[in-house]
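Excluded from the complex is one protein chain; the other protein chains are retained at their positions.
Moving on to chain A:
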Amino acid sequence: MCACLSEKGSLAQVKHVVLVLSGKGGVGKSTITTELALALVHAGKKVGILDVDLCGPSIPRMLSVGKPEVHQCDAGWVPVYADPQQKLAIMSIGFLLEDSDEAVIWRGPKKTALIGQFVSDVAWGELDILLVDTPPGTSDEHLAVLENLRKHRVDGAVLVTTPQAVSTGDVRREITFCKKTAVKILGIVENMSGFVCPHCSECSNVFSKGGGEELAKLTGSVFLGSVPLDPLLTATLEEGRDFLQAFPESSTYTAISQIVNTVLSSLDA
């Protein structure tokens, strides 16, 4: 089934666009993107995820969409829907690879070109919010996304970090990137924030403590909240299951819900 396309372009009916960024790899951008998307769908929104990590696309597995074919319609590429009700649309290079172990060994210009197509040629249709999951860094992919989104609107970016200084050190650079490219920073999420031992409930600061909040203070950004290191979250992402439906009583669920509510308020403001 294909979404309608107005003359203005494939993002014309997308109300909000939010980037999920981090200077640092492995902090949980794709995880946070996935959980934000699921929480927004549960809140009744129509959501899209654009995965522009071309070398390491994690979104398809996290949402258990396997290896569907991507079809074309008059309006462009049809996104892959994670649910039968079509509340969650996804586009990722993961869907375009015949062999999931195949490496995408592209230099910048080729990555830029595909990202341009992802933004302009996917028939997103009507969405309340389009989340853009990015690779780490401040390079071709990030510039390509912003250039192609210029015609529309980028509401802002959620920045993800882990507590330790090696991570916040990179995220500071990403904050500079946002300032230089006039992307509003909606706030900072501190992920992997403490691990509660399931055997004795002792909390260990596996990746240090407090860096996210300090970074927010240092840079004058909103601190959106902390998400703990939760093996249940990691396991559900591995299996492509919906963590929020599976574990609504957990403190991780509460943390994610609070972050989503704050992001939604800042979008509606």
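As a working rule, a contact is a pair of C-beta atoms (placed from the backbone, for glycine too) under 8 Å apart; a residue touches a chain by one contact, two chains touch by 3 or more; residues count from 1.
By definition in this document, contacts and distances are computed from a predicted model.
**Student:** Identify the UniProt protein name of the omitted chain, choosing among "Cytosolic Fe-S cluster assembly factor nubp1", "Cell cycle control protein", "T-complex protein 1 subunit epsilon" or "Voltage-gated potassium channel regulatory subunit KCNF1".
**Tutor:** "Cytosolic Fe-S cluster assembly factor nubp1"
**Student:** Identify the residue among A:Ala12, A:Ala75, A:Val104 or A:Leu267 that touches the chain left out of the display.
**Tutor:** Only one listed residue reaches the unshown chain, and that is A:Val104.
**Student:** Check each of A:Ile188, A:Leu237 or A:Ile256 against the chain that is not shown and name the one that touches it.
**Tutor:** In the full complex, the listed residue that touches the missing chain is A:Leu237.
**Student:** Which listed residue (A:Ala12, A:Val206, A:Ala246 or A:Leu267) would be found touching the missing chain in the intact complex?
**Tutor:** In the complete complex, the chain left out is touched by residue A:Val206.
**Student:** List the chain A residues touching the unshown chain?
**Tutor:** Chain A touches the chain not shown through residues 23-27, 30, 55-56, 58, 61-62, 100-109, 111-112, 135-140, 142-143, 162, 164-166, 169-170, 172-177, 180-181, 195, 197-200, 202, 204-208, 229, 231, 234-235, 237-239.
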